[in-house]
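Structure incoming, see below.
With one protein chain withheld, the remaining protein chains of the complex are depicted in position.
Per-chain numbering from 1; labels A, B and C assigned in written order.
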Amino acid sequence: MPARLIESLSTTEPLAEVFSDDSVLRAMLDFEVALARAEANLKIIPASASQAIARAADSAAFDIAAIARETLRAGTPGIPLIKALRNRVAQEDSGAADFVHWGATSQDIADTALVLLLKKAAPILDADLAQLQNGLQALVAKHKDTVMLGRTLLQPATPVTLGLKAAGWLGAVGRGRARLNHAFSEALVLQLGGASGTLAALGKHGIKVGETVARQLSLSYPEAPWHTHRDRLANVVCACGILTGSLGKMARDISLLMQAEVGEVAEPGGSGRGGSSTMPQKRNPIGSTIALAAANRVPALTAAYLAQMIQEHERAVGGWQAEWTTISEVIQSTGVAIASMAEAAEGLTVNEKRMRANLKSTRGTIFAEKAALLLSQKLGRERAHQLLEQTTDPERLRDRTLSEVLSQMPEVRDCVSKEALRKLEDAGDYVGMARQFADRLVRSSPNQPPRRK
Amino acid sequence: MPARLIESLSTTEPLAEVFSDDSVLRAMLDFEVALARAEANLKIIPASASQAIARAADSAAFDIAAIARETLRAGTPGIPLIKALRNRVAQEDSGAADFVHWGATSQDIADTALVLLLKKAAPILDADLAQLQNGLQALVAKHKDTVMLGRTLLQPATPVTLGLKAAGWLGAVGRGRARLNHAFSEALVLQLGGASGTLAALGKHGIKVGETVARQLSLSYPEAPWHTHRDRLANVVCACGILTGSLGKMARDISLLMQAEVGEVAEPGGSGRGGSSTMPQKRNPIGSTIALAAANRVPALTAAYLAQMIQEHERAVGGWQAEWTTISEVIQSTGVAIASMAEAAEGLTVNEKRMRANLKSTRGTIFAEKAALLLSQKLGRERAHQLLEQTTDPERLRDRTLSEVLSQMPEVRDCVSKEALRKLEDAGDYVGMARQFADRLVRSSPNQPPRRK
Amino acid sequence: MPARLIESLSTTEPLAEVFSDDSVLRAMLDFEVALARAEANLKIIPASASQAIARAADSAAFDIAAIARETLRAGTPGIPLIKALRNRVAQEDSGAADFVHWGATSQDIADTALVLLLKKAAPILDADLAQLQNGLQALVAKHKDTVMLGRTLLQPATPVTLGLKAAGWLGAVGRGRARLNHAFSEALVLQLGGASGTLAALGKHGIKVGETVARQLSLSYPEAPWHTHRDRLANVVCACGILTGSLGKMARDISLLMQAEVGEVAEPGGSGRGGSSTMPQKRNPIGSTIALAAANRVPALTAAYLAQMIQEHERAVGGWQAEWTTISEVIQSTGVAIASMAEAAEGLTVNEKRMRANLKSTRGTIFAEKAALLLSQKLGRERAHQLLEQTTDPERLRDRTLSEVLSQMPEVRDCVSKEALRKLEDAGDYVGMARQFADRLVRSSPNQPPRRK
Partner (left out) sequence: MPARLIESLSTTEPLAEVFSDDSVLRAMLDFEVALARAEANLKIIPASASQAIARAADSAAFDIAAIARETLRAGTPGIPLIKALRNRVAQEDSGAADFVHWGATSQDIADTALVLLLKKAAPILDADLAQLQNGLQALVAKHKDTVMLGRTLLQPATPVTLGLKAAGWLGAVGRGRARLNHAFSEALVLQLGGASGTLAALGKHGIKVGETVARQLSLSYPEAPWHTHRDRLANVVCACGILTGSLGKMARDISLLMQAEVGEVAEPGGSGRGGSSTMPQKRNPIGSTIALAAANRVPALTAAYLAQMIQEHERAVGGWQAEWTTISEVIQSTGVAIASMAEAAEGLTVNEKRMRANLKSTRGTIFAEKAALLLSQKLGRERAHQLLEQTTDPERLRDRTLSEVLSQMPEVRDCVSKEALRKLEDAGDYVGMARQFADRLVRSSPNQPPRRK
């Protein structure tokens, strides 16, 4: 039995529900019922068999532990499940049992079940993405002109705005959501190929049966079975990988800004959230932590999925058999990262006072570029840079600001006006296109309403 | 100096050229020239400076080894390159040197150079993909009805056609090509943000300069700089990962079919291709080998790229600095896999005789499913399965075929006609929708002409 | 709730038990009980408190679902578990509740619990490794002189022996077992550092408490707490990664040899093992399939673990929080691969007849190297190679063998004796050091009795 405790940081409740034993079992049974119904419609199997199968397909009646145990010997959950289903059908209608799984292969049921689970997971992820976008849009709108320190290689740089920073997160999330939904819509296709992917056992009716099953399960019908062509699922996995990368970036930013020494933003607290077992004063960036844990894990799982795409002939020896685990983990880890960041974005506390203080504590050195532009017009770039390397030396600066030091240098006073020197350290005056870029990013990431479930 | 010998199996000549020192250098210089030109157009820097910069930007004149050496201390190739360019400009026009790289940051030049290299690589990959699709389409067309053994978990299964198998490869390649080209078109955007991504040093002209530079370099202009938002490039990397996965599957299939014991297809031979240093008789599946090597490597590189997406604030500490290596390897490995498979597909020799022989050597056991369908109509599925498990036992079968054994069993003769038993082992009669599926796959993967370079 | 169905191919029952909720919970409680006991021994907390804690620490009494739920908010399972334990203790002895978890931090309990789980898993893996070595040693002993085709790049090469092949597997398994056990013994250390890893809350007794707790839990006591130094666990993960790589190689070999067209070995069959839902005749290489699935997955999980080693300061933000999942999966996947290969090795059926037939079907071309050595003594290497490239051409060879063709060439007859030509295709005569190498490998991989549990 896998441990909920072990996986508790890698999923959310709704997603754990989607990938629960009961949900898996029901998805497999849904496939068998839809298959039988389609075959009965097309007079391939008796209508009574289809009805018996539908009646027997009650997930609560199956012994999951036994099926799991036999799976390891069979190499696929399809075989023991079908056997168990046949047994149940046979109890009621022994003739009908023969028509269980008619013409299909065990990977058909496993793959279609997986796709059905993805179909349930997609709107959950999407709703949380919509909420995250909402939270970020509000943040951008509120902080369009909130100036803060830019930071490159974790060192102070020229100022930015919180609006631009949040708009950057938003842009990536918007692109990620579009990619993910596109990948889902491409991947939500039926798997039905029979023993070797030709549906030979269904004679001339193969495609017709497939189309009917797909319709019943509200899946698309692909050009052909795809037992060993996993690129569509790989694309879903990759879209998750890219998205958690973007969420990890956002989480890293927030956790850094939330350092006590920086103190510019804080994740929401609240009962049981981010506390410590020993230190009562602690308020940990728990949403960011969870998202970063996911962003550390999903790339490797993506590699696992891509590596196992090398699948032999009509059915793989090894490449396919671990897919369920990998995909279910990727979706759940991505989901917990989205949900964590949505909660963080919505509840983010901004400390503008600390932002101003942090800007000020650089003593104007971050405006060295701005000063260099001013000075180099008269002194040339080289002399200007040289001069600024000296003046921004902390030893020399001590308690003074850059403009104070500069204004005491005759060479500088000769070429730059007092007015210009006074405005040198006005951060809001030096954020360039921050507002325009933020606007452009917001416009490019419109928040679509979440997908219907 | 990196060793060509070490990387010789991981690239092709045209791609090695794209990612060569000279090409990298030229891309960086192209950025600087385009930037200066745009700024001169907008009267931000003197026209004479722009011209001096253009004249100095001759890649042959730079000491690549020195720049590489200084890169390790600077943390980015942009800094030493700009310094070297300034020195060259200064030799001619000392005033102009100040205007080199005006308003930009070192990551602007590095990222844009990378994008320019991708722009050169894209049509190379695409042309080889087109060739691969051509080769596969011809294969499908020629072998629509070439029946061969299906194989699942490396064991004989019901028959398929080579046409369907090749159409499966084709479908995956077509989808992969579409994804890759879409990813490229999304990623080929200018990087220009200045120190913190606000273009503050360019005052109000920031976006105008950017749009002009982008136009000159034939790149798109993004909503905003993307120094620490790498999802578009990640999408290119992922598209490569998925594509090499599909190529690896094709290569695995070919190398398996080419085993002497199977002997159903052979890669083209030819001078120096796939020989052995010791065994004169050898003809190795060298294209598949190269493609599999790539498919073993690219997934991990994809993970490396996704993992490093967690980039701090306005410029990363570590996440960004290894990107060039990772992306250039991903593109080159993908490229060598495509080229290898294109060559293999075009020159693939098919041995239909061996295909028939391999079908036959199963002594009809692969038609057990077909027989089961026949028998279960009268005997019920359970009895039919039981009967077939016995008859397909190799000990029992010995030199006889399944139909021979069956036709000697009274229980069978009672319920199946001689005619049906005779046709039991007609493989061509049991390929279901193979032809239709192949047709659908071909129609879904139209071969677009390659992208203009 | 995670689904047993989803993970059924990625674990064994005994290992799933080790990483079950109850087992995790008990390990955490064991830590708390041992801590309290040690502190009571050292008079840091009252003996009555220690006793109350021990009494309350009954795993059956805890609501695992509730703890899992709160874990997501707390960021660690330690916090809700400690809270629940305090509540239980308080019901009996409200004063004692204060002394639960005295001086420790939540990562202390989580890490030590993980180590305790590893301590339970280690002998399970080791026993299966011993069984695997036994199986392989028997195989080597029995088939020291069983000659079979060597295969390079999946093409026929000069002959080898099955003894050497199995000894190669054995050597890798032996080295892998030694590495894994060494890694475990290094990693089975207590974690106890308190809030920041200094044990400040325990005053001067810190190390003494630690040593006592370690002794009680039969763990080693490390030089210092290792909250953000994960190299010892990384080494366990890597040892698993290397070992599954070696097992994957063995599984690949077996699955290839088991192809119907090769037919040289077969995995054991048996009820429910490796059958097909549709094809009654199938006998799939199910052990190899499971091992290959693990070998496809564990490398990526290894990367996940190594990537998350970059942990901040005294406690990580994200790097640590997904470790339980990753490690528990690595151990279980490795375990199922070992068990699968142990079963395969013990029950492997060898078909020497097919081995001889496959050797023969090369028509002597695999002895081209041998012939080249013979011929080049007289004709020079170049002429010999040229000659052999011609004669090994299948077109030319047709139904004849290499020695037949050669013996008809005057140029050859002039320089090689009839006797030598006759022995040319004697495979047993051309296996070089196969037996010696196999002996050396066996001697280097002595089968230690399994670790005591």
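By our rule, a residue touches a chain if its C-beta (ideal position, glycine included) is under 8 Å from a C-beta of that chain, and two chains touch if they have at least 3 such contacts.
Because the structure is a prediction, the values reported are computed rather than measured.
Listed by label, the shown chains that the missing chain touches in the whole complex are A, B, C. Touch with the chain omitted from the figure is made, among C:Q131, C:T212, C:N296 or C:T325, by C:N296. Set against the missing chain, the residues C:I6, C:L25, C:A97 or C:I286 yield one that touches it, C:A97. Considering the full assembly, A:Q259 is the residue among A:S48, A:Q259 or A:S417 that touches the omitted chain. Interface note for the absent chain: among B:A52, B:I124 or B:I290, the touching residue is B:I290. For chain A, the residues touching the absent chain in the complete assembly are 151-158, 255-256, 258-262, 274, 276, 278-286, 289, 299-300, 303, 307, 358, 361-362, 365-366, 368-369, 372, 385, 388-389, 392.
In the full complex, the hidden chain is touched by chain C at residues 75, 94-95, 97-99, 150-154, 157-160, 164-165, 167-168, 171-172, 175-176, 179, 194-203, 206-207, 223-226, 228-232, 234-235, 238-239, 241-246, 248-249, 251-253, 256, 292, 295-296, 298-300, 302-307, 309-317, 369-370, 373, 376, 380-382, 430-434, 436-438, 440-441, 443-444. Seen across the whole complex, the unshown chain contacts chain B at 1-13, 16-17, 19-21, 23-25, 64-65, 67-80, 82, 101, 104-106, 194-195, 201, 248, 251, 255, 271-279, 284-286, 288-297, 299-301, 303-304, 307-308, 317-322, 324-326, 328-329, 333, 336.
FYI, only the chains that are shown with their structure count from here on.
Chain B and chain C have centres, each the mean of its CA atoms, that are 31 Å apart. One finds 24 Å separating the Cα centroids of chain A and chain B. Touching of two or more other chains is recorded for residues 255, 274, 276, 278-279, 284-286, 289, 299-300, 303, 307 of chain C.
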